[in-house]
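Only a single protein chain was left out; the remaining protein chains are all shown in position.
Then we have chain A:
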Amino acid sequence: MPNLEHPAYPAADLLRLESLVPCRESQVSMLLSIFGERQHFSFPSIFIYGHTSSGKTYVMQTLLSTLQLPHVFVNCVEYFTSRLLLEEILIKLQSCSGTEQTSPVRCDSLNDFVRLFKQAVASQELQDQTLYIVLDRAEQLREMEANILPAFLRLQELTDTNVTVVLLSEIVWELFRPNTGCFEPFTIYFPDYSIGHLQKILTQNHPPEYSADFYAAYINILLGVFYMVCRDLKELRHLAALNFAKYCEPVVRGEANERDTRKLWKNIEPHLKKAMQTFLLIAAYLASYNPVRTDKRFFLKHHGKIRKTNFMKKHEKTSNHLLGPKPFPLDRLLAILYSIVDERVAPTANIFSQITSLVTLQLLSMVGQNDQLDGPRYKCTVSLDFIRAVAR
C-alpha cells in the first residue's frame, strides 16, 4: 500500500519516488502537500534544515526530478559570490526549457537579475507551473551582499511570478535572520535518522557475494560501536566499507608474506630522514611550554634551588598546557636541543634548514616580523599527544 498520495501526480511516479527515499516518507509527504498542484502557488520561500547526510539535498533532487517539476539547483558554496550565483541561476533557467544552446548571460546586480528572470520565465513554456529554485548550502548567502538573502526570500513578490525558493542548510534559521527582519520562510526540519532507520538504509546496499542477513548482523555490530560517536550516514557508510574486509578475514584466507617485506623496506627509508627533525620538534615543544625560569633547573646538570615567589603562586593555577604555546627565541631552542642530544652537535646549516622545513610543515610557526633584531622567534604548534607519539 503506497504511503505517498497526491491527486496532482500520477501514482506510478509517486510509487517510484517512495522507493527512492526510504525513511523520509513523512517529509516528502509534507513537501508534496505544500507544493500542491503544479500551477498552484506555494510558500514564496521554504527553509529546510537538518544535519549533514539527513537527506535534504538528495530528497529535494529526487522529488523534483521524479515528478518532473521545473526547477533550478545551485550550490551556494560552488557559486560563492552574488554575481556567480545569479548568473548560474539564469544559465540553468535557459536549459530548463530544454533548449540546447545557452547564450552567455551577463548579470551585474540583483536589479538586472529580476528583469532577466522575468523575461526568461515569460519566454519559457512553463504554463503557469511553479518554478522551484533550490539553493544548497544556503548559509553561504549570509556572506554575500546584504540584499541577496532578503531578495531571494521574497522573489515571488519581486518578480510577480509563480516561483518558490527553497533554501537547504544545516544552520538554524535564527542565525540567518537579518537585523531589520525579512520575509520569514516556512521552515521544515529533516530529523536525524534513528538507529533503526540507519540499520535499514545501510543494509540496503550489501555486497552481492554475501547474504543480506550476514551483512545486517555486521551493520548491527558496527552501529553498536560507532553510533555513540557518529550518526552521519555518509561517514557510517564509509566506515562500513572500510572495516568489512577485516570482518570477513576469518571467512577468507590470509595474505602471503613476500609482499609484506618489500613494503617494510620501503617504509624505513623516509623514517631515517625524519629522526633529526623529531629531536628538533621535541625541543621546540619543551621550549614553548616550559617557562624560561625552569630551563636552568631541567636542562643543566647542576642547578640551584628555585624560590617560589608570591607572583608565581598566584599564577600557578592556569596551567600552560591549557592556555597554549608561548613563543621562544631560536637560541633557546638550540640550547635545549644540545642538552637533550648527548653528543656534540655543531650549529651547521643542516640544523637551520631543518628548522625552516619544520616551519613549512607548520609544526613550528614563526612569530613576529622577519627583521627582528634579537633573532627569529618560534612557537610550537603541535600537541603533547603528538610529541609523546613521536618520542617513542
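What we mean here is this: a residue touches a chain if its C-beta (ideal position, glycine included) is under 8 Å from a C-beta of that chain, and two chains touch if they have at least 3 such contacts; residues count from 1.
Following the convention adopted for this analysis, contacts and distances are computed from a predicted model.
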| item | value |
| --- | --- |
| Name per UniProt, for the chain absent here [options: "Replication protein A3", "Myotubularin-related protein 9-like isoform X2", "Origin recognition complex subunit 4" or "Vacuolar protein sorting-associated protein 16 homolog"] | "Origin recognition complex subunit 4" |
| Residue of A:A151, A:L167 or A:L333 in touch with the missing chain, whole complex considered | A:A151 |
| Candidates A:M30, A:A217 or A:A241 - the one touching the absent chain | A:M30 |
| Candidates A:P7, A:P104 or A:P208 - the one touching the absent chain | A:P7 |
| For chain A, residues in touch with the removed chain | 1-7, 26, 29-30, 32-34, 36-37, 39-44, 49-51, 54, 109-111, 114, 145, 147, 150-151, 154, 156-158, 162, 170-175, 180-184, 186-187, 189, 191-192, 194-195, 227-231, 321-325, 362, 365, 381, 383, 385 |
